[in-house]
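Only a single protein chain was left out; the remaining protein chains are all shown in position.
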């Protein structure tokens, strides 16, 4: 039996997906939140597997549970788990103190989760671009920096939608891949005037003052790089360049999909244990 | 010299595009609206070519000019045009009374305008879908009805984004094209339970009560068919099925592109005159 | 019961496909040709439906049956068919004299057959291009003339493989479609020097001496247009431009698929009769 505790809408869809093959109970959602029929309210039974949210906790004391009427102390969790049970969570650092001698698995570290999460991230980025521009993506000159997971998926969608997609990266082999995937390779950031839309995926400050001064003032920059991002925000603001910092998109734009991706990572992890 | 009169933001971008090669003047935009440097305010000169908006007029008396401080009577237009000049407009019926003995061309009837307009329509439809669903398009089961201009472009984008796209159409050859383009052919609307997202492009009432009763209650139906649309709205509402009637998307979601498309149609038309 | 008579390998796969749901007998294949287990040798039973090959006959006297040891006179066919039975064939002109008062259907005239046949035609054309060039299609400048069925599918594949694909067509709306599908629109044949690979799909003499003189001498021209083709062959030869006239590709490069396409057209036709 899986016991799913806390989190946001994603946890409900993680639970729903797990319930396709197993009994799943859930805890930490008030009555305003609809729970699928296949997922049961938490009983008094102990769970074989505990599923904690992403992140497990914000204050290291309580479970991150925004839809719960009551707080759920981390210290209350061990009593819900059978001896020999397994704990899954996203960003589990510190959990080993709560669960000594227990197998704890951080699903957020599984590579396939990061890979799959690129999809809702990219769809969210596309949505933001559409909402904030008066041109179609089709036919538009777009710059994407970096050639990591998000960039690969983003470029695939942009090219498919007919955007003229240029990729800036430093490694020759990354630029080779970009070209094979229908993008133009850009070796430096000298000529930025022509782009009205720029996606940054590199988690390093690429858009410094120097670079921003060469950027079109009408450009929209969508920064998909995690903290601290890749754009000098203050400088961009002074220059009048619009920057949207888009973080944690999967949970925001596609909680159902994001929850299913977590469930998939958990199931893969369990399969590998056998 | 082109004189562009009235309309919404699209007219400004039509003007801007035409100004790449010719002198363009504009009339009917108040001071709050930014006009590109290359487009000049209306002078006292008579125009060779008059560009009216889409639609030319709503009341058959004044030019459709939402950003104008003053009304522009249709009857004031002929004095702005040189003898032998040409009038372009979108939906020009009735204009022949204002401009007797004048060449009047309805750019809205040009096939390539309708074809190109499918692109902003589809991007708008995708944006609406993204904004109103909690799943990614990737991996989702989607139904598209019809195999006209919009459907062809929509299916191309959906398939490219990884949606499992089914096409309902009546003609075997349309279904053949849909299959060649990566969609599954659907010959009837018996099995609708599996679709969470449905795009209607057929301008006939396909989603009757019978069909809606077979539709998933959680489905989102985006109706892209022009008036009267393809869904029995009242019945859908009673059944709790969400329907979004998305009309005139090009001007709404991508006025720049929509304006450029109009300019392209005008230029093609002029080229054919020579 | 279907009786399949004569033809080449395609007929065997038409028979095999039909045999998925019905009894199928076959006639006109010698012992060297492997017939699938599900297809039976011709018995003495009369057929409900007779399936003749494409074309039905070459000399208007015998069934076109290259793998048959004996000739099969057209006049022998009526006795094989039940009264009220239906005859299918490809290019059936004249057959009404053999089968008076009988329903005769020319499957070759069904639009979906022509649409589906574009797929093996295009794969055959791609194969020919690969076999006759020392460059990859990826990155190559390719010209495609026309925007009919074959051109649409061909451009889809070329663009997907990374060829820089230009389309020449006369109608603005065709060029609009080509652009939407990732091609560059070409309004005239002035600049042909840059293409090493040209596919003609227009059944009219486009590549006249004038045009060929502007064509790169190292270019390969693959002519997919049916008789009389679109290239002045003699002139091309004099100029040293290699032309490959590629006709009837479906039966040559993919007889299995071509046979299944015929079966699909027959089944669609039967379904519409009900």
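All chains are identified by letter, namely A, B and C, in their written order; residue positions are counted from 1 within each chain.
Assume contacts are C-beta pairs under 8 Å (C-beta built on N, C-alpha and C of every residue); 3 or more make two chains touch, one makes a residue touch a chain.
Computed from a predicted model, the values in this text were never measured in an experiment.
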Please provide the labels of all shown chains that the missing chain touches. A, B, C
Which of these, C:53, C:146, C:230 or C:255, touches the one chain of the complex that we don't see? C:255
Checked against the full complex, the residue among B:88, B:138 or B:207 that touches the missing chain is B:138
So one chain is hidden, and I want to know which residue out of A:153, A:183, A:198 or A:231 touches that hidden chain in the complete assembly. A:153
Identified contact with the non-displayed chain, of A:58, A:93, A:180 or A:247: A:180
What residue numbers in subunit B mark contact with the hidden partner chain? 138, 162, 180, 182
Omitted-chain footprint on subunit A covers residues 110-112, 114-116, 118-119, 153, 156, 171-173, 175-177, 180-181, 268
Across the whole complex, the chain not displayed is touched by subunit C residues 9, 119-120, 123-124, 126-127, 130-131, 133-139, 156-157, 160-162, 253-257
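The working rule: only the chains that are shown with their structure count from here on.
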Could you say which chain's mean Cα position falls nearest to the mean Cα position of the entire protein shown? B
At what distance in angstrom does the C-alpha mean of subunit C lie from that of subunit A? 48
Hunt down the residues of subunit B that sit against at least two other chains at once, touch-wise. 119, 156
